[in-house]
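The complex appears here minus one protein chain, its other protein chains still in place.
Up next, chain A:
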């Protein structure tokens, strides 16, 4: 099936600064693509070009939406977002829905459907200034999906939400993807990205750093990390210093944080632990996307392996 969004060799420069440097990516139907990168990486520039708010200097952006009015099939939640404070929730939903081509009745019906999902039905006639920040953000989300987009672009959708609302939003995003919506999601909250995204595009200073599905990235860059608590600290420390399974470790009292070498599987690590060691706690998992992201953002991919 044709990808919903195709970005081909897109370049955008502001004077001498190259904000986006020949980026290519695709987003498929029903897929959640995470766009990650530190501040100034070029995420918003890329998104604004996809939304036709800015034009690329070079390259091509293709949307496969089966309509001439592409804006009516794309939903966009920008990072810099707000709502008219003096306006009522109902009026804003109707207004923004009408810009996407919905009739007043359709916009209101869909708006009420989403407000119900977010438990905001009673706030339909409230002015935005009467809502909490989190409630207003849910209204913003409702406004960007009420026209049933085929492509949804979410720039930092979780920022400002409490953990309960984050979970709710996460479930709705997953639900939309399951219903076939292609979703492009930019966020700094790596744990949430890990939980919802199928593929990742990591940008740094306008350049592509990583572009793959999450498991492949973790296989490629995500060594295992073991967190271990023991009453035999000296025994373990001697073993760690002599063992070639270990890339790096640090410790505090009886707690050890250990980064395994490339291709060392958890079973191998456990089997090789010193015989008779008294373990209190043991946790082995891949290093998080957050670790990969921060290390890559700080100094390139090679450093990522050192991070625990």
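To be clear about the criterion, a contact is a pair of C-beta atoms (placed from the backbone, for glycine too) under 8 Å apart; a residue touches a chain by one contact, two chains touch by 3 or more; residues count from 1.
Here, contacts and distances are computed from a predicted model.
K.L.:
For the chain that is missing from this picture, which UniProt protein name fits: "Multicomponent K+:H+ antiporter subunit A", "ABC transporter permease", "Ion-translocating oxidoreductase complex subunit A" or "Sodium:solute symporter family protein"?
P.N.:
The chain we cannot see is recorded in UniProt as "ABC transporter permease".
K.L.:
With the missing chain put back, one of A:87, A:247 or A:277 would touch it. Which one?
P.N.:
Touches the omitted chain: A:87.
K.L.:
Of the residues A:76, A:201 or A:256, which one touches the chain left out of the display?
P.N.:
Looking across A:76, A:201 or A:256, the contact with the absent chain belongs to A:76.
K.L.:
Against the chain that's been left off, what residues of chain A make contact? List them.
P.N.:
Touching the missing chain: residues 48, 51, 53, 71, 74, 76-78, 80-87, 95-96, 98-100, 140, 143-144.
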